[in-house]
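One chain of protein is taken out of this complex; the other chains stay put.
Let's turn to subunit A:
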């Protein structure tokens, strides 16, 4: 440790430092790890190899992409920011608190759950040489994240009083909660919370950052180029450089990968991914749980006959989940159990898997007097597989005696008129991977429009109690009980969780090690 500080002090001394940087990135990479055992396994001469520039392609958001990730909704905006800025932390099931911290040393929770104390990791440096302090974390949280309109930051704003966060000294930030919660680490360390320097208002090339790479080039809608930041906290990346490209079309991304123009293609469509199956130079690397997108159907309890729990159950029993996984995703997906957030610590693992039982479904519909009912399922191509799933669901429903049909809207239209959407009787939808209980509180509890008529104050109370419970076993019990009511009586059919079907050239390694796979990080990646 002391040796490292000496090295840094040396490096800061002007020209000599610059020269050392120029000649010895390999040397620095070899001696600058703070946690050599956990972060890097590379010894001299062993893999992964250092160096090279990795090129990765994503859907992108067109020319409206922005460096301001607090206001950039496209996946690429966040991936770019992850490469560029330090993070509070990422979810890590194997970590002691269920998270792996980034620029933090740890998060303490007050006994009465009224406040969280974020301990800043000492010695983290920005690219301008200044040290990261509590003020920087505070600015990122209370000025930037607090005013963001993106759902993920709103989740934090719904749980923490961001405006009243305060710094105590240089290395401590105290964050009051809005109500007692014990699962706040999971919200703060989802990977989205990145830290920029105090006072940052505009995001531009050359601004100080403390992520694994520094930005050297950015053209919205086209891509960004990075070079390794040799003073990155924790560990220095293996790669010399990184290029993040926007290639909107799935087939074009796959073509660029097989043509050798890129090394990593993000989120391919199931069909495209399948065509890569027999290509010897590339491999499919689908994201793993919890980084799976839930594909679901919402039944509107304000519309007859979905106010009848028997009809809702019949619809859940009618789905042939396995067939959806096999035909739509060629086996590259997981069967869902009508609850979101598969794989998150607060997901109700203990519930039995819902069976496929068209006979029982038919009987239930008959019992409810809804035999031969007519319903239109409205959906749209908002994410690959959505329309195909709806088509299969309608066939399953027909087998249970429902006169069902699909109405497919053009891309972008399904959610555009939200009040109209929430008034439909049966709709397609998808859920990003987010924790179960906090998300329930934000978007389902209290009869919110996106709950489609679900209003159960008993369940809402149970969820609040589960989140306010410090004892993990007890919290788990309460959380599972709350989710059981959703599972039994709820109005959501969630048959499939699909991964992001990523693909990479053979020999690319270490992307998964960076966690938060949905928005891949490259700080531990290496090329063949």
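Remarks
By definition in this document, a contact is a pair of C-beta atoms (placed from the backbone, for glycine too) under 8 Å apart; a residue touches a chain by one contact, two chains touch by 3 or more; residues count from 1.
Keep this in mind: contacts and distances are computed from a predicted model.
One chain of this complex is left out of the view, and of "ABC transporter permease", "Tryptophan synthase beta chain", "Multicomponent Na+:H+ antiporter subunit C" or "PqqA binding protein", the protein name its UniProt record gives is "ABC transporter permease". Among A:95, A:221 or A:507, only A:221 touches the chain that is left out of the view. For the options A:73, A:176 or A:507, the residue in contact with the chain missing from this view is A:73. Touch with the chain omitted from the figure is made, among A:62, A:277, A:350 or A:369, by A:62.
Listed by residue number, the positions of subunit A touching the unshown chain are 61-66, 68, 71-73, 77, 149-151, 154, 217-225, 243, 245, 247-249, 251-252, 255-256, 258-259, 261-262, 411-413, 415-418, 420, 429, 442-443, 448-450.
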